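One structure is given here, and the rest of the page talks about it.
Note that one protein chain of the assembly has been removed; the remaining protein chains are unaltered in position.
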Amino acid sequence: MTDQSMTSEAPAQGRGKPVAERAGIPVGLKRAALLIGLIIAIALPFMVKNFTIFQLTTVMIYAIAILGLNLLTGFNGQFSLGHSTFIAIGAYTTAILMEFGGFGFYATLPLAALFCFIVGFLFGLPALRLESIYLALATFALAVATPQLLKSAPFEPWTGGVQGLLVFKPEAPFGIPLNSDQWMYFVTLVIGLVLAFFAVNLVGSRTGRAMMAIRDNPIAARAMGINIALYKTTTFGVSAAYAGIAGSLSAVVVQFVAPDSFTFVLAIGLFVGLVIGGVGSIPGALFGGAFLVYVPNIAEELSKGLAGAAYGAILLLVIYLMPAGAAGLVRAIVMKVLNRRA
Amino acid sequence: MIKRSLTVLAGMTALAVAALPASAQTYGPGASDTSIKIGNINPYSGPASAYGTIGKTIDAYFNKLNAEGGINGRQIELVSYDDGYSPPKTVEQARKLVESDEVLFIFQSLGTPTNTAIHKYMNVKKVPQLFVATGATKWGDPDNFPWTMGWQPNYQSEGRIYASYILENEPDAKIGVLYQNDDYGKDLLQGLKDGLGDKVDMIVAEVPYETSDPTVDSQIINLKASGADVLVTIATPKFAAQSIRKVAESGWKPLHIVNNVSQSVGGVLKPAGFENAKGILSTAYTKDPTDPQWADDPAYKEWAAFMDEHYPEGDKSSSFTVYGYAAAQTLQKVLEQAGDDLTRENIMKQAANLNDFELGMLLPGIVINTSDTDFFPIEQMQMMRFNGEGWELFGPVIDGSVGS
Amino acid sequence: MTGPMTGTLLEVSGLEAWYGRIQALFGLDFTVADGGVTTLLGANGAGKTTTLRALCGMIRSAGTARLGGTDLTGRATEDIVRLGVAHVPQGRGTFTAMTVEENLQLGAMTRRDMRAIAEDIERAYAYFPRLAERRRQQAGTLSGGEQQMLAISRAMMLKPRLMLLDEPSFGLAPLIVEELFSILSRLKAEENLSMLIVEQNAALALEIADEAYLIETGRMVMSGPARDIGQDENVRRAYLGY
Partner (left out) sequence: MELFAHQILSGLATGGIYACMALAIVMIYQAIHHLNFAQGEMAMFSTFIAWQLIEWGFPYWIAFFLTIAISFVGGVVIERTVFKPLHRAPVLAHIVAFIALFAIFNSLAGFIWDFTIKSFPTPFGQQSLFGSGLISAHDTGMIVVTLVLLGLLFLFFRHTRIGLAMRAAASNPDSARLVGVRVGWMIALGWGMAAAIGAVAGMLIAPVVFLEPNMMLAILIYGFAGAVVGGLISPGGAVIGGFAVGVVENLAGTYVPVVGQEMKLTIALALIVAVLMFKPTGLFGARLVTRV
């Protein structure tokens, strides 16, 4: 799983040539890795238990959210320790529309993305005035406040308060012979690929170069005539929309939304996933998602009483071994092997 | 078969086995001649990790049982996972237990939102979600959720008990309520209101707190200012202790009722100060291990010996260890009754077939009863008053059934 | 005009340096005499500043740089400073949020002799009376020339055996530059201060220097007494502009 998760979308990066300063892995190799990754990704649900399919779906959902965070932090240089909020908004949008609006899941997905885009864009406006550490704190404040807002009296009639809302999980349509776990796996896979493709192209486009110019040198970017405010808020919106889609998917996959599902622990988890996967790397998001799902389980295996300490120790170890994240490590290894051959 | 013939059968077991068809030796997933695999989900990490003690106690108790030969000759294999009190993770862990580890059932999964997340799944899969560790009322709904059962007295019952006490003894009271702003706090408050019935306007102030509040000082000041003369504190130990101390500090002298969750002498009243805690009312269903009156009680001694031998790093002043111990004993009873018919259906059947079952660490007079229509194992509680050193039980054992 | 030249203070041989993976210096050899002034000349990007940074252990380097008998290469910056090398970096490196006096105090951070430090601060004010007037002022509020003076005084507080000056005239008005260099000459004469100066303004540098070296793309292309270098046709055309 992890092998596939680290490389499956790697080739995509070459196509857009997003990060010029990086010595790239040859495009051919990336394409081959993508193809192999895709074949494995398609074959897997027919080879493993439903529970594992569910886990893999969760990995992809986290990866989508981390991808969104990556666009914001990795490519635009804006911190966020509050992306759990947008996941929550996406999840609740889907849950509420399905519960009270009689919507089908698929109809709620774009609405969740749109709504999150708007909220993210609006949050991006005040964020413009906040520099790195202050922005990190403001977003963290958002993450801390989210569960309280969700269960507060004014919202309770819609959010179900502390009890949360149960969500119906769609079955495969048109008599496709897949169970609901497999079906949602493929739905998530396709959405994830589309979003990754979009991210790659965005990053490789003029817009992407402007985003990165703002990250690297805002003053020079302004001098080049880039509308910094517009780009920053739009990036915030797009990033939030990614998180919203992840939230929407998670609502139906988990079949339940509750304030306790979206605490600041989730926000911090996404941030950890981003750094571990590799800041500024699109395939790294998948590794980050896998880290989020599997490492707590490993930590718990090591010790029940010290699960938290084990998790912390693993985290430190990973940071030491790959300070540039999994993507950085893979890049370094591949380059080393290639150089030796050459 | 040979093994079974070697096993010394307890009276109850023999009865249960006798009640089954003679050929009965049917196994559901996770059960075999030699072992029974049970799942459990607890928050071992994250902000709610205090509750992890319950999971660890249960594990220790089954280790003890296994060392003594297991149940009906079968070793108990407890697979306990961490969900960090996050509902999506609970779903993942529950599915792992059911689909990958293939446990016979899930026992004592902890928390209301977390159990809600898997409520439907467990019932669709027809896997028992047995004796969940939460006091919400919704777990006792055999018509709609026949595979889910609670264990502890539900919060609403407790609220009703306080209501009837107040109606009887303080009919002219003005009630102030401090409650934790989550399912547990709101449930208990609801019970209190239901119990007051048309006298609900006796409540002059309800003030919530968040677990993220450092102190409840501000809330207590507001409650005092409301003119209340009865204070009902629906709070977890830390905040209950804070409220007891702040009430004393501010020179307010209401009749103070503190909910059962925070009845621990060592874990709440001592930190709050015995002087400050004198006269406080509460209810109980378990024996408080830090209450000196149980020091010579045989059941207490048995529990203490268990703790020393099997869970020495555990905290003997924590009520969670008593809770886990008693819950595990209840399950032991169910498994003994199930005998060799270790199917999921029979587990639920036996869980719903507990009759006047007594547990050493429950208060004298409190018994566990379940039936096809009664999925609330413990429904009785007793009022008690803190005399400055220990709790004094008073009044009858009260049945707080929600329907009653 | 020159101080007593009793021997070699700094002897550099085969100095190489890298920025990350990119090599910037390719084996430089030069010396600074005890009590003497050496200047490094060269175009922008030739490696002058890099040489100073390499000597101070601020970037990765190889080769040897002996100060007295001690090799500086491979040591941490703060240890090199403690051996008596004061570096006045390009852009001056003053602590802008601190007062003038605090900056001077910081210059003497490696010393323990409190009374002598107080005396040296007064001496610095004597050399640079403008600083004395602004001793309680934040360094960031000083003019460019005043900041350069502060940077030099701060370096003097170390009681350095060798002072490295990186483009001291950069960005300053000609009058200020003149004042600055006359004080540097005084320091050389009165305090017997040895200096290694990197300077865009080659004429100015050659005036104060005893020896000069010409660097091109990280390699030494010419060396000799400052007076001779100043006479060289190519140097005059390329760097002195006449």
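Note that the chains are named A, B and C in the order they appear, and that numbering of residues resets to 1 at the start of each chain.
In this section, a contact is a pair of C-beta atoms (placed from the backbone, for glycine too) under 8 Å apart; a residue touches a chain by one contact, two chains touch by 3 or more.
Given the structure is predicted, the values throughout are model-derived calculations rather than measurements.
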item	value
Shown chains touched by the chain that is not drawn here	A, B, C
Which residue of C:Gly93, C:Gly171 or C:Gly224 touches the chain not shown here	C:Gly93
Candidates A:Gly28, A:Gly104, A:Pro173 or A:Pro323 - the one touching the absent chain	A:Pro323
Sites on chain A contacted by the missing partner chain, in the whole complex	73, 126, 129-131, 133-134, 136-138, 140-142, 144-145, 148-149, 151-154, 217, 219-220, 268, 271-272, 274-276, 279, 305-313, 315-316, 319-320, 323-324
Residue numbers in chain B that touch the chain omitted from display	45, 47, 49-50, 52-53, 181, 207-215, 217-219, 221-222, 225, 237-238, 241-242, 245, 249-252, 264, 266-268, 270-273, 313-315, 317-318
Positions on chain C contacted by the hidden chain, ascending	56, 58, 76-78, 81-82, 86-87, 89, 93-98, 102, 105-107, 109-110, 140, 154, 158
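As a convention for this text, only the chains that are shown with their structure count from here on.
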item	value
Separation of chain A from chain B, taking each centre as the mean of its C-alpha atoms, in whole Å	38
Centroid distance [mean C-alpha coordinates] between chain C and chain B, Å	76
Interchain centroid distance [CA atoms averaged], chain A/chain C, Å	52
Touching two or more other chains - residues of chain B	none
For the chain B and chain A complex, residues of the former touching the latter	44-47, 49, 52, 55-56, 59, 80-82, 84-89, 91-92, 95-96, 98-100, 111-114, 116-117, 120-121, 181-183, 186, 210, 212, 313
Residues of chain A defined as touching chain B within the complex	49-52, 54-55, 58, 144, 148, 151, 161-164, 166, 250, 254-256, 258-261, 263, 265-266, 293, 296-297, 299-300, 304-305, 307-308, 311
